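Written out below as structure tokens is the structure these notes cover.
With one protein chain withheld, the remaining protein chains of the complex are depicted in position.
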Amino acid sequence: MSKGSVTSPRKAKESPKTGISPASKTPGKSSSKSTGDTGTGAGVTRELARKGYRTMLEARLLEEKLAALYRSGKIVGGVFLGRGQEALSVALGLHLRRGDIYAPLIRDQAGRLAFGDTILDTLRTYLGSILGSMRGRDGNIHRGRPSEGYHAMISHLGAMVSTVCGGLVARRFRGESGVVGATCIGEGGTSTGSFHEGLNMAAVEKLPLVVVVANNQFSYSTPNDRQFACPDLTARAAGYGIVGRRAVGNDLIDCLRVIGEAVAAARSGEGPQLVVADLLRLVGHGEHDDASYIPESLKKSELGRDCLLLARESLIEKGWMTEEEAVAWRDAVALEVEETASKVLREPAPDPVDEDWNAFASLGREGEQ
Amino acid sequence: MSKGSVTSPRKAKESPKTGISPASKTPGKSSSKSTGDTGTGAGVTRELARKGYRTMLEARLLEEKLAALYRSGKIVGGVFLGRGQEALSVALGLHLRRGDIYAPLIRDQAGRLAFGDTILDTLRTYLGSILGSMRGRDGNIHRGRPSEGYHAMISHLGAMVSTVCGGLVARRFRGESGVVGATCIGEGGTSTGSFHEGLNMAAVEKLPLVVVVANNQFSYSTPNDRQFACPDLTARAAGYGIVGRRAVGNDLIDCLRVIGEAVAAARSGEGPQLVVADLLRLVGHGEHDDASYIPESLKKSELGRDCLLLARESLIEKGWMTEEEAVAWRDAVALEVEETASKVLREPAPDPVDEDWNAFASLGREGEQ
Amino acid sequence: MSSITYLEAIRLAQRKALADDPRVFLYGQDIGTFGGAFKATKSLAKEFPGRVLDSPISEDAMVGLAIGAAVEGMRPIVEMQFADFSTCGFNQIVNQAATLHYRTGTACPIVVRLPSGGTPGSGPFHSQSMEAIYAHYPGLVVMTPATVDDAYSMLLEAVALDDPVIFCEHKFLYYHLKAEQLPDQALPFGKARIARPGRDVTVVTHGAMLHESLAAAEELSSDGYDIEVVDLRTVRPLDTDTILASVARTGRLLAVGEAWPWGGVTAEVVARVASEGFGLLDAPPQRLNAKETPVPYHPALWGTHRPTAGTIASSLRHLLEL
Partner (left out) sequence: MSSITYLEAIRLAQRKALADDPRVFLYGQDIGTFGGAFKATKSLAKEFPGRVLDSPISEDAMVGLAIGAAVEGMRPIVEMQFADFSTCGFNQIVNQAATLHYRTGTACPIVVRLPSGGTPGSGPFHSQSMEAIYAHYPGLVVMTPATVDDAYSMLLEAVALDDPVIFCEHKFLYYHLKAEQLPDQALPFGKARIARPGRDVTVVTHGAMLHESLAAAEELSSDGYDIEVVDLRTVRPLDTDTILASVARTGRLLAVGEAWPWGGVTAEVVARVASEGFGLLDAPPQRLNAKETPVPYHPALWGTHRPTAGTIASSLRHLLEL
């Protein structure tokens, strides 16, 4: 697997992408310059990488807390973690701006935080707090604020691709340009009809859509040889007439670079972008699952290396972060997570009596009754 | 568009296919040897080509009769013709054997006849005769005899791909080898989720499936630039890890050759095969449609040349058929069509009183009533 | 204006919606230059450039796209080529559109137009009536206009609503019904209509069955019976009040539906009347529906499969004797 390869539907595009992503308008969303080098972090700034690491750390510690709350019976239902996938996830979230559209999926805690979601709302949603964005009506990974461009996934895999397309079509109707819509999906989700229809539609409409496929080699327990038969999912891009790119899924700098290029390309009107990254999830499908179906050899391979440790090493090596900073950040984040969790655990649950029990926006309760 | 190009998911397969399709077991299904030449009919025998032409003629004249019956109000509902697509359609039907599985689609009158369907049953089904295979319960193109490997399409495009996969899985369970399953679809149908899921599933199961895409440039009125964005749909094959091939859609000999190679490859265990052929339908979507949305320039291009005339010319040029034979065949087929139609027009319609009005195979009428 | 068909009323409603509201756009197969399989969008692409878009054959993504656009404040109208194909967009409709407001507080104002119901020779996959399927899901409004006026005014109403609306327009009525002019007023949203007043039996129905029921009522009037016919107009919400008020007058109920009985509109109507208006009934409430098979192709079978004026009249006679 070579780093940063780009497959393009047209011959003319076969060389690696070069481009400058537009400067971010929101504080904390840094710009990334790509020089087209492969296998380096060229174009990824110190500031962006630090932000990436810090957000990955937040996601990791928050998720560890979620797992603990699940084990202690405080979270009912399920907990679905993105451990091992934070680098890829955060890279997408960081390259988006307020005003973009983002539909994260199961393993995108890091991307969500980078996009502007909070530790507070994550805990509220998992714990079903009435103060959370989903008000206890929906939970865990099914959370968002659609009216702010942050879509709340439904469980049905693939369904969010076309929904994001719709958001982008609306923006086009309003004459807004420079907007990007993005979603992430597992390699298993690429087998759904929805994924196909959505990607094809985006290509026909030449929408500024970025789809990141986190190929963690398993969909739940199912290995890739029972899920698809092509050696590399980027091969799908040509069939849609869109650009396909590869990133190294557990390498923060590479993810930031490749996704930065994809987002920049989409933003500048080059149409839909498919990014595929190989990695492993370092947890079960959900916290009920011990992932014993993942072979030890795979866990011990390059794919199984923890992106958070790798990012730490790499940032320190580059002189972009000191050991001391890493420790201080970890302590700060751990504290924030703990304090937030205690606070949310004391928040009110939804009260069935106060609920309006009405699924309609414009009708009285059931209209008919 | 080069004739007979093959795109393969693996480098090793990039050279044109060479193979010998197993000899046919049924009379009239001739074997085709492919020498791997491109742009010629190498491997297509005189006998096969003659059978192809004759069957195309049957389809053409039968469909002209169907159109007439529709115009005179004898056929109620709709009539959907394959005019201009007979060469491609017949090629698939001819390369299949009894015992194979075939799920034809809208424009496959020629393929159906080649597979063993009859002028008689076509007329019966269109006219709703109680003696037809569908007994007046379903009609027109929605006809088949599933228990004989001849699937009866539902309208929902894409749905038959996975159904054929299921038939092939059943054969594998029974230890039958050398069986092929095939279906045809328009380029518009490739946008359905069903098409994608079915093809991907076939690839995962390495099934002997042949999918022929008749790219007639329009799905109903919708031109290809509103349907997909890749320059060539064979590019989809690599994304599934299957073989993609191109045929010249209005060239009988090329269709016979390319599809012959695809069927032979599938039969010998090389997995799913995607064949894409460009052509035009020379009629409306249905007989109610004048197809005025198809530009004159396209009609006058190579694509718009009538495959039946081209096949006639080519067979005569090769010395495989004489002018006199062509005329005699036309007369014989016209007579058969006319006689069959008069016969069927006198056949009984289904009688609501005799119907069992029961959708269940194993329950009494509604079981519950 | 000379006479306006039910189909033309749908076209004109879309035209008005496009003209009045910049948030409206149309999305569907062949609806652009071609004007749609039934011409319900004829010339609209030309009149409203860029706002009437041909979609790929991707029902799931079509609905998904509409949902995403609605979240951003647009008012998309999606045309399914036939109601029957909405099964391929089913998941997006029932799991994403129907739940969005409840889950997130964000409204999902989409309209999905379903050319519905049987016509001769259309067979199992171009004839279905899916209103009961969608009405099962809280969060979806389901409309079934039965007149030219309603085709027009209810479609405008659908576009104005903040909820997803499944608009079941009836293909049999497309050319069959004509009106002299467009309505300038309409019943309030969700109100059923007394299509024919009477005192002996209440027939509750909708869509094409309204006209079969009216014909049956006419037939029975020559026997001296006075049949009241209620046109539901909107099946979700269902106007139980109007139905109960009618049954209070007549004491007898026949629910007529073109779809299959199990869990259909007739089941819901009869169940509500039985539980909420039990004391109003002088006889067992009755149902008449399609036969329990796919919709058959041959016109002779089709004509027997669905209720007709004749079978409705027989059911009414039977009910009058109970």
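Note that the chains are named A, B and C in the order they appear, and that numbering of residues resets to 1 at the start of each chain.
Following the convention adopted for this analysis, contacts are C-beta pairs under 8 Å (C-beta built on N, C-alpha and C of every residue); 3 or more make two chains touch, one makes a residue touch a chain.
Quick caveat, the model's predicted, so the values are computed rather than measured.
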Key: Displayed chains contacting the withheld chain   = A, B, C
Request  = Touching the absent chain in the whole complex: find that residue among C:66, C:88, C:114 or C:230.
outcome  = C:88
Query = Which residue, A:51, A:137 or A:257, contacts the hidden chain when the whole complex is considered?
reply = A:137
Message = Looking at the full complex, which residue from C:98, C:229 or C:313 touches the chain that isn't shown here?
response = C:98
Note = For subunit B, residues touching the missing partner are 101, 133-135, 137-138, 142, 144-147, 151-152, 154-156, 159-171, 173-174, 193-194, 197-198, 200-201, 204, 358-363, 366-369
Task = List the residues of subunit C that touch the chain left out of this view.
result = 84, 87-88, 90-91, 94-95, 98-99, 102-103, 124-125, 132-133, 135-139, 236, 238, 259-268, 270-271, 273-276, 278-279, 281, 283-287, 292-294
Message = In the complete complex, the non-displayed chain touches which residues of subunit A?
response = 75-78, 128, 134, 136-140, 142, 154-157, 188-189, 191-194, 219-222, 226-228, 293, 349-352, 355, 357-359, 365-366
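Simple rule for what comes next: only the chains that are shown with their structure count from here on.
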Remark   = Between the Cα centroids of subunit B and subunit C the separation in whole angstrom comes to 37
Inquiry  = Using Cα averages as centroids, what's the distance between subunit A and subunit B in whole Å?
reply    = 43
Request  = Let me have the rounded angstrom distance from the C-alpha centre of subunit A over to the C-alpha centre of subunit C, please.
outcome  = 41
Ask   = Got the subunit A residues that touch at least 2 other chains?
value = 193-194, 197, 200-201, 204
Task = At least two other chains touched by the same residue of subunit C: list those residues.
result = 55-56, 58, 60-61
